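What you see is the complex with one protein chain gone and the rest in place.
Just so it is clear, A, B, C, D and E label the chains in written order, and each chain counts residues from 1 on its own.
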């Protein structure tokens, strides 16, 4: 396999706290001998396990970057057991551009795994992290939110896995995060996901959806910070007590949870996140935008539960996922 | 003064309900003999006053377009006293692009008044509405929200005016809208605003800020629909009772209400909309984005009140308005 | 082989007429959970063969989309024997953009076969159609025209094939189309073409070139509609008589038929489509565009026949195919 | 009035044939001390009148540039009476970009008159030609075609003018051009047109519409060359006989001649250029492009005559001029 | 005259050293309530005169920004007599984009004076500086270099002025700068220049051209720093001795000094900056780029002197200023 040109500018296995970069040489029109410099913090404490913590896998999701920049700045190694490898901005080019996918190669990092050492910029990042960093970790946490085009109920997520012991570890970790909601889901199309790569290596894996719209709120940032601290306590990295205000367990049993826009237009939402949904209820109207006076199309619920995610922009295109209904566990 | 080439495709003074366009010939690379077609609905009922109703003055604000498309579709002329002139998408090119300013000429419609009949596309729209439509109206309502980069507490607004009788009319109308909040403000820099043009013609004028982020919610859309119906009842256009769940009166006394970003970076909000603010309180942190481990800059409140508006995107640029504090009236 | 995520939203094998989509999930900056929705109509009539009908393989070619949208709207299943699978806009993203190749990945659909189930958007479309739809068909018709940069004599085409029985079926079908011209050609570089994929599966295949310039005329649209109806009669799908006003058989014997621009500049055509060409005749002059007064370069015919295709835009770049001469069969 | 920085690089009043430029200094990012160099040919012959000849007023119209480049190259001063000032590429930046309006400032040259000496690039060109070149001329000819988005019956045009003697001169010149069609029209909105500027200076003015679609054909180029030669004979610049195969006189009596697209979509033309139109006849259908199976909207003729111009691209946007009907004079 | 919305965030008349901004509110798609923040440093020392110092009038010129950022950082108020108002990045949006003209409005700041308080972003900056800052100053220094498309011999410049006393002051200041070359020139087209605005207010004005190509070298940065220190000593702001290694006085007597590219192509320079030029000497060849084997066009010197400026990029467009010859004073 060809060599991946990415190199960390700091050691991955030294004690103490160091801030550096994953440096990826990148020759381009505006810098013949330039590089992508992906910020990296490594904190080594007392002997113990390793956690790999990533934010901004999608570049327009902000709760993870906030919690991880704060952790990198605030945590002192003396307080730590084991090691934390922190990439606050996993897809740094996308994060700087404020976009979901990389502006350099148009690639969605979360569909690029296992990556390629001689591929495009995003594929190289995927390959390096999958082959060099994930194997070092016991716990892997990847922060997500809805980004600029989706909005979610704040939740930690675990996947249904073939290995029930691994699944139990993951569920326990997701539950320890103590987000307002905790989701169990089976990925339909897991090809290329970071989640699959990490789970395939047998790691304990937690991901989140903590809000959306391309913003963070004071509330969602606090959920991210608290959940991260809880997880690190759960995994034995930090001392102290988990702060758990309770969570609602959610399931997303099937395709009928997803409601797509039947046409393009102006969205009038009729249900907000967290509100109850019953089958046949009108979830949204889509109004025409080329002329006035026309009738809207109405999107009806195909199942019952609560509204767990929604299309964010005021305009929709045909086929966009408008509304996702999840089923609270009783 | 040169002739403005805009023509309505339907009569403005006929009884009944008609849907058409303001047609503005627009020669360009992709259509030598093309036109901008701005949707227009006119509803004439029993003899009475005229209201001019506009949404999407800024193209990325959605509560107004929803309420006005619904009104144009749902209202029957038999239920109406007087006349409604409805432009659900005032800056239609910007609305279709989902942008604040027009993609055609880069002009902010709400800073383009009184416009110019031989100016750019946006200036022609401003001129036509200011000289041909506003004079026909008794009441003018212009719906705003925060757009993709701001978020507001839902509010109707009236301006401090030199003519106290006119101001009283405007305040009464804004109060009748019955949004959760009602704001009195004095525009510092009113040059070019539609508000100033309309008020300068002596009209009763109400504007709103009903949310933001480039989305609408079920709640904000309901506030817009209810407020519009309340206003039309207040102005004698519709029968029925105003639905008023109460409002909080707000003032924005001075420049100290506005808090600008002291640097560019990643925003961690510390206060959410509607929460109490006291002087010296930390409103937000701004984290660095080029490297990890650095300290954030903290933005402190310069006054006390409640958080009434905030910067929406997760990233900020230096000089962006990050937080606006308003003072609830006791 | 990985799974192709494209799914039809309607059954492919039910009787009656149904309109739906090929739905291709497509995560991108402006819609994290969006989809490409490629319009699809399936009409099932009395038991019989299946025809797969496609337009807008290149997005700027219009006769096919017109004839197929009309067919999908107008044909009643009671009149039909067998089944029609209709994709009026094969490369829907390109069709909506008015471009030859897809604006999403820059791929020319007609050079993307056999496609890839985990490739780019265009590659997924190619894979799905090649592996899921073509095998269902007896007859495959793919409408082409010259697009924005070429103009053609209206013609149906069949290829010289190794299997003479298959070739005879194809020629008979092309002849049944009854376009003003019918072309026999041997593709020099058939790699990646839909034609090759379909013919490789042993199907009866007809393609066309019905005009060009990025427009349709009343005449060319009528040729498309008539030819389509003729073909469906020929293949036993529709009753009735073929309407055949006669055709001119054309051959394109070799490389000398193609005349490339020897320099960039302003094109003065000297021969129009369908006019006779003799060897050494001036086909076009190319005038300089940076200064006035200079001499043009003249392009001379390398063979004799009639002008069958020409470069459409008024400006040419060096290397563009300026003129194609075909030989009418005597 | 400020100075216009444009200077010709050759004398305008010397005998013989010279090729140079109108040089307009233009400081920009890619050339701090650069210039726009607009090709210019001046031919001085025996004493006599002056003709000012322009092509590519819109940059995507090609018959004029062909005829004028050919004239500049081929005509010898010994054959000439008077003087020809030739600008084959009036809006040279647009011509090089292949666009209707200038890529530098987005201005439509034919709506920029009388221009401004200290304005944008296009406004400076307009000012220079209006104030420095038009006053030198007796006859002014401005070649137009339909460009990339319109297609016209080939025609020379004269305007209805207040000064009947001037109008008679213009009509005689347009008739001498001997295009297949000759149009008399009254400009509704003549503000900013080159036509108005020239006519306002009392000049004999001829303009044309010789085809369209952003191409030239052998036929349309021959019409342009022949018409130009005819005009120069008519005006006493060249010896010889006018070649007149006859023309059809057309009028465009009113707004009902223009048919706009009632919605966006795929155009199916039902009548071609030059074909007869009767009131109520279907001129075109507009098919939906987001889904298959829907009904088209049909555009009906509002008047009778022949189809004189049509929308060229296969897709239309609402408000585009789809079809223009003119009335042949009996 | 309308109010200019620009406000300094620090006092202009306080003692000591302060760093702030000129804040210009700027509503746009990516920040509805954003601002342009133009860095500003004011240093007040012992009573004395005022100097206004600007760099990056054109955004791709770097010696001025280096010398002024260094001065703002390094100079202590205790060492200063009078006041320095420092704008290291006069056209800050252009500087951040690395472009000559502003990316916001496409305006060349050095052709935008006297500006407009209600104009575009660049026009507002021009107006504010012209009306609020220049009147405060005794000495005005505006640093220029060649930018990305020109390269200059390092020089300070003074203009030929109608007021000989003012001219003498300016020449003395330019001479005190002690650049390797000192140029006297008469602006042919001074309309809109900052130079003219400042000189028209009677100020002592020095400008420079210190290199080019969009880079700075160690040598050119040292010339800028030394020249600035020399000027401040000359004007009485700083103590110490002027460091003067000698200068060569240059004149640019007329239009024949400027040599434009006669065609587009690849530039082969034959003379370097500072080398002697005699009339008729070949200055450069321009090679064709579309094909190989053709002959170059040769540019001959129209006058004698030394090469003082040259076109920088390896490719040229017709009309670009390729070479400027200046005449050393004996």
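Just so we're on the same page, a contact is a pair of C-beta atoms (placed from the backbone, for glycine too) under 8 Å apart; a residue touches a chain by one contact, two chains touch by 3 or more.
Here the structure is a predicted model, which is why all the values come from computation and not from measurement.
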item: Option touching the unshown chain, where B:163, B:187, B:275 or B:290 are the choices; value: B:290
item: Among B:116, B:263 or B:281, residue touching the chain not depicted; value: B:263
item: Among C:162, C:189 or C:241, the residue in touch with the chain that has been omitted; value: C:189
item: Residue among E:115, E:213 or E:319 that touches the chain left out of view; value: E:213
item: Where the missing chain touches subunit E, by residue; value: 17, 19, 21, 37, 39-41, 60-62, 65-66, 68-70, 72-73, 86, 88-89, 95-96, 98, 151, 213-219, 221, 266-272, 275, 287-296, 312-315
item: Interface with the undisplayed chain - residues on subunit B; value: 263-264, 290-291, 318
item: Chain not shown, touching residues in subunit C; value: 58, 60, 99-101, 108, 111, 146-150, 189, 191-192, 260, 311, 313, 317-321
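Methods note: only the chains that are shown with their structure count from here on.
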item: Chain whose averaged C-alpha position falls nearest the assembly-wide average; value: B
item: Centre-to-centre distance between subunit E and subunit D (centres being mean Cα positions), rounded to whole Å; value: 43
item: Subunit A and subunit D, separation of their C-alpha mean positions in angstrom; value: 58
item: Separation of subunit B from subunit C, taking each centre as the mean of its C-alpha atoms, in whole Å; value: 49
item: Residue numbers of subunit B (touch at least two other chains); value: 21, 37, 60, 313
item: Graph class of chain-chain contacts, one of line, ring, star, complete, other; value: other
